[in-house]
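Worksheet: the structure to be examined is printed underneath.
Note that this complex is displayed minus one protein chain, with the remaining chains in position.
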Amino acid sequence: MDYNILLGGAAGQGMNTIGDVLGKVITRTGYYIFFNKDYMSRVRGGHNFNQLRFSEKPLYSHKEKLDVIIALNEETIDKHKERLMKDGIIVASSDFKITDEKIITLPFKEIAKEIGNVKVFGTVIVGTIIKMFNLSLDILEDVLKEYFSGEILEMNIQAAQRGYELTGNRFNLVHPNQKDRITINGNQAVGLGALAAGCIFFSGYPMTPGTGVMNYIASKQKELGIVVEQAEDEIAALNMVLGASFAGARAMTSTSGGGYSLMVEAIGLSGIIETPAVIVNVQRPGPATGLPTRTAQADLKFVINAAQDEIPRLIISLRHAEEAFYQTARAFNLAEKYQIPVTILSDQYLADTGVTIDPYDFTKIKIERYLATKEDIGEAPYKRYKITDSGISPRIIPGKIPGQVFMVDSDEHDEFGHIIESGDLRNQMMEKRMRKMELIAQDVQEPWHLGNLEPEVLLIAWGSTYGPIKEAVELLEKDDKKVAALVFGDVWPLPTKLIQEYSQKAKKIISIEGNYSGQLADVIQEKTCIPIKERLNKYDGRPWSYDEIYRRIQEVL
Amino acid sequence: MDYNILLGGAAGQGMNTIGDVLGKVITRTGYYIFFNKDYMSRVRGGHNFNQLRFSEKPLYSHKEKLDVIIALNEETIDKHKERLMKDGIIVASSDFKITDEKIITLPFKEIAKEIGNVKVFGTVIVGTIIKMFNLSLDILEDVLKEYFSGEILEMNIQAAQRGYELTGNRFNLVHPNQKDRITINGNQAVGLGALAAGCIFFSGYPMTPGTGVMNYIASKQKELGIVVEQAEDEIAALNMVLGASFAGARAMTSTSGGGYSLMVEAIGLSGIIETPAVIVNVQRPGPATGLPTRTAQADLKFVINAAQDEIPRLIISLRHAEEAFYQTARAFNLAEKYQIPVTILSDQYLADTGVTIDPYDFTKIKIERYLATKEDIGEAPYKRYKITDSGISPRIIPGKIPGQVFMVDSDEHDEFGHIIESGDLRNQMMEKRMRKMELIAQDVQEPWHLGNLEPEVLLIAWGSTYGPIKEAVELLEKDDKKVAALVFGDVWPLPTKLIQEYSQKAKKIISIEGNYSGQLADVIQEKTCIPIKERLNKYDGRPWSYDEIYRRIQEVL
Amino acid sequence: MLNTKFETAKETAWCPGCGDFGILNALKEALNELALNPHEVVICSGIGQAAKVPQYINTNGFNGLHGRALPPATGIKIVNKNLKVIINSGEGDTYGEGGNHFIHTIRRNLDIAHFVHDNQIYGLTKGQASPTTNIGFRTGVQTNGVILEPLNPIALAISMGASFVARSFSGDAEHLKEVMKAAINHKGYALVDILQPCVSFNKINTFKYYKDRVYYLPEEFDRTDREEAFKRSLEWGDRIPLGIFYQVEKTTYIDCIDYLNNGPALVDKELNPMDAEKFMDDFK
Partner (left out) sequence: MLNTKFETAKETAWCPGCGDFGILNALKEALNELALNPHEVVICSGIGQAAKVPQYINTNGFNGLHGRALPPATGIKIVNKNLKVIINSGEGDTYGEGGNHFIHTIRRNLDIAHFVHDNQIYGLTKGQASPTTNIGFRTGVQTNGVILEPLNPIALAISMGASFVARSFSGDAEHLKEVMKAAINHKGYALVDILQPCVSFNKINTFKYYKDRVYYLPEEFDRTDREEAFKRSLEWGDRIPLGIFYQVEKTTYIDCIDYLNNGPALVDKELNPMDAEKFMDDFK
C-alpha cells in the first residue's frame, strides 16, 4: 500500500499544522511517511502545497499520483486534479463553487464557526481524513494535546470529533504495529547531528532554506547551555565560527547559496589558518536570489572551488535525513581531524521534507577532537604549523597551556604562524596543507550503489536525488532492466573507485542532477576523464520525483 | 644582445624611480625592455628587487642570468650574486663592507651629499649605468625633466652628470634607432584599454596588485571627465558598477582574489539581471591574504565557478601587456553584447612588469554598445527579458524613452523582470540566459599556438606564462625538439578546437601553470576528457622564467 | 487602488494589514504630487518584504541583492544625475546585512532619498530579530529574547553627518507622504526611517503600539541643530518622535565634481576611443 495526500492552499491558511498533525498520527500508527513542502516566497496568499505520502514500507520520494486532495482553496483543485488517481477523491469546503464528480464538499468552515473559532477549521479536516483512513481519533487527540492547551485544546478536540463524524471510512487499511519511529526533516537532522557532535557555538544569518538548521539548534540552546548568535551578515557568521573554533569550540554555520557566496573569503581563511569549520549550504535555485523557497543542486562546482587559490577541504552532500544526522557528526570529526572547512551540501527538498526512519543510534556518535596536549607539544615554543609528514600539525587551543601561545595568520606563514615572504617556506606550507588531501581521500566514502551489479545502464547522481532514484531503480529492475545507480554523498575529494569500476561495465552512463549543466558529471570528467554525455538535468526549482525519473530513463533506454 | 640588470635594495630606497628612469632612457634609445618587480608587502625595509632586461628584439620574459647588479644594500649582493654571469659586474656604494672581485664600489652617497640632497643618490647611480652602457646623458636629462622641476631638477641633473663621470664605458653597444615605442605594464594596459573602450565609471577598493588599474584610471579621471569612486568594500564596488551599468555606463572594477571573493554574490547578480560588468582579478597567491605582492595563476577554477547556480559568463586571461589593452576593450564589447559579467584574469607578474611594445592602434578599438532604440522596442510595454532565440534581449537604459520603464530583479523573473514562482517560466529564463553561452562560445578565441606544427610534445598554458613559454619554446626549437605550446587567453567557455587537434598529434602533453594542482589542465579534462597527466606547477609566488621552463622541459623530454 | 501614473496591475505578495501597503501608497502619491514621470524615477531595493516595492510600482526598478540596495543606487545616481533615485528597503536589509553601505552612503551625500520600512523584524524570512528589534523580544532564534542593544537609525545617521534625517509612520499616510516629498526634494542624502507594523511576525510593535506612542516634533523644533537632533533621537519607548529631526544644506557628491556638476550626465557623454590615445605619450 502507498497512499498520497495533497494538501493545498494559500500561505497563512495553517497548512503546515494540518500536515504536521496528520503526519504525526500516521507515523504513530506505524506507517512510514514522506512529507514534502512546495511553498512560495511569501507569508500570506499565493499557492502552497504539502504532499503526505505513506506506506508500511520506508519511502524515499514524493510521487506524482494522488489519492486525496485536500483543497483549502479552489486554486488547489485546478492545479492538481490532473494528478488524481481514478478512484481518488477531493475533499473541499462546502462553500467552494467548483463541481467535479470526485469532490466531496463538507461543511468544515461552518463547523469551525459553530465551535466558535475559525482557526480550528484545519482540525475539522484532519478529523475527517482520520476517519477516511480508519486512523485513531485517540492518537489524534494525543497529538493535539502536544500542540494546544486549555480552551483552544478543547475546541480542537471538539473540531476533530466533529470532522471525524462528518464522513465514513474510505480506504481500507490494516494498520501495522511498529510505533517508535521518528519523522524528521533534513534541517532538523543536521541540527540534531550537530548537537550530538558537541556543537556549542552556532552563528548564522537567516536565509531560506538554511534557516531551519539555525532554528532547530536555537530551540535547544538554553537546555544544552550552548550559544546561537545571529550575525549581522554571513561574513561575520563564518568569521565568528572561525574565532570560536580557534578558541576550541565545535562551531557551525548554515546558509544558502547567497550567504555561502559571502562566506567564500572566510572559507579560504579556514583553509590557511587550518581552523576547522562546518558550513551547511542548503541549496536553492539561483542565480542570486533566484527562487528562495525552491530546490536545486546547483552549487556543487561553486563550493568545490570557492575562494582564491587552493585549500584542502571536504564536501559532503546529504542523500537522506537518516544519514544527515550521522554525516553531520562525521563532518565535525573530520573538520577537526584535518583542521579544514567541511561543507555540507543539503537542499530545500531534503531540508523541508519529513521522512519516517528508525531512531538514530546516539551511541554511534563519537566525538573525536584530535587536540594536542601539553605533553604532546613539549616544552619548546609551540609550532602551530609544524611541518609534518601527514600535513597535520598538532593543534592546541589558546589559554590552556601556561607558557604557550600561538597565532593563526591569513598571510602565508612559517611554522609559528608568522608572516613570511620566502618562496621556499611558501612551498613547504602549501605542500603541507595540500598533503592533507591525500589522507582525506582515504577517509572519503564511495557512492552508494543501487540496483544491478553488472549494469548495462549506469545512473550517476548525488545528494537528495538519492531517494527518487532509489525508487525509480527498483521499478526499473522490476521491468528487468539492467540498471544501477551510483549516488554520491562525499563529493570532494571525489571518490573514484566505484565509478571507475562501474563505468567499465555499463554501456551507457546517464547523470541525473538538479542543475542546468550536470555538475557532478563535469567533476567526474575532470577527475577521471570518463565521459558522461547523457545528462538529465532539472532546474525548474522542483525536485525530481521517482516517477519522473522512471519515465525519463525508460525514454532513453 | 640581451642584457639583464638587477636593482636591489630595501623598500623606500627609491628603487622604482631608478628603474623607471633607466627604463625610459633605454626605451627611448630604441631598445625593448622587460622590467619586472619583486617586492615585499611592506612600505620600508625588507628586500625588494627590480630586473631590467633589454635587447634590440622584443622580450617576453625575465631571465635568470644577470649582467649587472646594482646593489642599494649589501643583502642584494648576497642574494643575487650567484646569478651573475662570468663577466658580470656589481655596482655598489663605496661604504659597503663586502668585497668581491666583481664589485665596483663608487662614492654615490658622498656625491649625493656633496650635491646637498641625499635623495639624488639614485640619480648618481643612473648616471653611472648610462655611461657603462654608452647611453645618452641628454636623453637621461630629458627624462629627469619629466620627473622633477626647479631646484630638485638641477640637483638631479648634476647628480646624473657626476655619476656619468664616475666610470667608463663597460658594454659595447651600437644603439638601434626606432624610437617611438611604449613601455607599459599590465595594469596600465588594462586601464588604458578601459579608457579607450569608454569606461566612464570605475569603482574599486584597493587591493594589491589590482590597485594599479584603479590608480591608472583615476589619474585620468579629471582629464576625461569620468568618475573613479573608491567603495567602502568590494561588495559595494561591484554593486555600484552594476548600478552604473544598468543606468547605461560602461563600468568596471578591479581587485585581487580576496576582493573577488567578496564580489561573488554580485557576479551572480550580474548574470541574472543580465547587466554587463567588467571585473579585473589581478591574481596573487592565496589562500586568503597569502602573499600580497607576489604572483600566481591560482584563481582559474574559482572564477569560472564563482556564485551559486549557473550563469553565462566569459573569462579572459591576459597573456601580455600588448593584448591586455585590446582584450580589455573587447571585454567591454562582449559584456554588453551578451549582457554578462566578463572577468579579466591578470596576475602580479603581468600587472607590474613593464614591457616595450609598438604603440597601440586606437583606431582598432570599436565601441559596440548593442543598445536597443525606441524604434527597436516599439510601443508595447517594454520587456527587459524578452525571450529570444539567441537568448539576448533588447536592452535599453532607464530614463531615456518616455513612457517606457523596466526593472531588473535578482529573483527569477518573467520577461518584464517581475518576480515569479512558476517552474515553466523559470525553465524558459534559465534556458534563455544559458543559450547565450552557445553564442559566446563562437566569439571565444582559440589559444595561441607556438612552435612546431606537428609536435611530439605539447605544452599547455594560459595567461602571463605566455611570455616565458614563448622564449622557452624558441630555445627548444633551436635544439630541434618538436615542441609546441597552446597558450590560452580566453579560458571560459573553453575553446576546444586546437586542443582537440594538437592533442591527437602530440605523444605527450604537459601543462605549465602558476598554481598547485594544474587548474587549466583540470578544466580541459572536464570539458574534453583529454587526460593531462604531466603537470608542471609552480606556486612559490614567483613567476616562471623562460630559463626555468626550458630546463624543466628538457628534464622531462 | 490609487489613481496615479505609478499604479501597476501586479498583485502584491504582502499580508493583508501589512504596513507596507501604506508606504507604497504614500510613495506613489508623493511621486505623483511631485509631478514626476515614471521613466524619470528608479527605485532600488534589496531583498525582503519591503524590498518588493519596485515590483508594485510603475517606475524603473533595481531589485538587487539582500543588503545591497544602496551601492547600485550610488552607481546609478553618479552616472545619471538626471534620474530620481529612491531606495525602499527593510531595516534588516539596510542596517543589518547592508550596514556598511548605509554608513558610507551617508558620507557620499548623493542626492537620493532612502525610505526604510522599519518593522523591527525580519519579515520575509519569518520573524528573526532585526537590528532594531527591542531588547527582550523572543523569536525562534532569539529564544531567550533579544540581548543586543537596538540600533538607533536616527542617532546613527545624525552622527554620520546625514543632511536629512526623519522618521515617519506607515499608519499616518499624510505625514508619511509629506516627509517623503521633503526627502525627495532635499538636495542630498535623505533618510526616512518608517515605522511599519508587521502583522504576521511582530505582535509587539503593532499599529496600536506605534499609534499610542508616536508624537510629532513641534513646529518650533530647530531642525538645523545637530546636538538637539541627537538628543531627540535618543527618545524611544513611551514616546516616539516623528518628523524631520535634522535638515541642513550641504554640498553633494555631484557638487564637488566640477564636470559632473556643470556638465551633462555621465551617461550622455560621447564615447570615443581616440580621446585616450594621447595617454600613450606617458609611456614613451
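Here the chain labels run A, B and C in written order, and each chain numbers its own residues starting at 1.
Note that in this section contacts are C-beta pairs under 8 Å (C-beta built on N, C-alpha and C of every residue); 3 or more make two chains touch, one makes a residue touch a chain.
Not measured: the values here are computed from a predicted model.
Annotation: of A:Q404, A:N427 or A:T528, A:Q404 touches the absent chain (contact as defined above). Remark: the omitted chain is touched by one listed residue; of B:L7, B:L106, B:M214 or B:V355 this is B:M214.
From the set A:A112, A:A196 or A:I392, the residue in touch with the chain omitted from the display is A:A196, counting the whole complex. Checked against the full complex, the one of A:D38, A:D67, A:E265 or A:E548 touching the unshown chain is A:E265. Even with one chain removed from view, chain B keeps its contact list with that chain: residues 12, 40-46, 205-208, 211, 214-215, 218-219, 221-222, 228, 230, 232-233, 258, 288-289. Residues touching the missing chain, restricted to chain A, are 24, 27-28, 180-184, 188, 192, 195-198, 200-201, 203, 220, 222, 224-227, 229, 231-233, 235-237, 239-251, 265-266, 269, 273, 329, 359-360, 362-363, 365-367, 397-411, 417-419 (touch as defined at the top). Although one chain is not drawn, its touching partners on chain C can still be listed: residues 96-100, 103-104, 106-109, 131, 144, 147-152, 155-156, 158-161, 226-227, 230-231, 233-234, 253, 256-257.
By definition in this document, only the chains that are shown with their structure count from here on.
Looking at which of A-C and B-C shares more C-beta pairs in contact, the answer is the pair B-C.
Separating the centre of chain A from that of chain B, both taken as means of CA atoms, is a distance of 43 Å.
Distance between chain B and chain C, defined via averaged C-alpha coordinates, is recorded as 40 Å.
Listed for chain A are residues 40-41, 46, 258, 288-289, each touching two or more other chains.
Shown for chain C are the residues that touch two or more other chains, namely 13, 47, 65.
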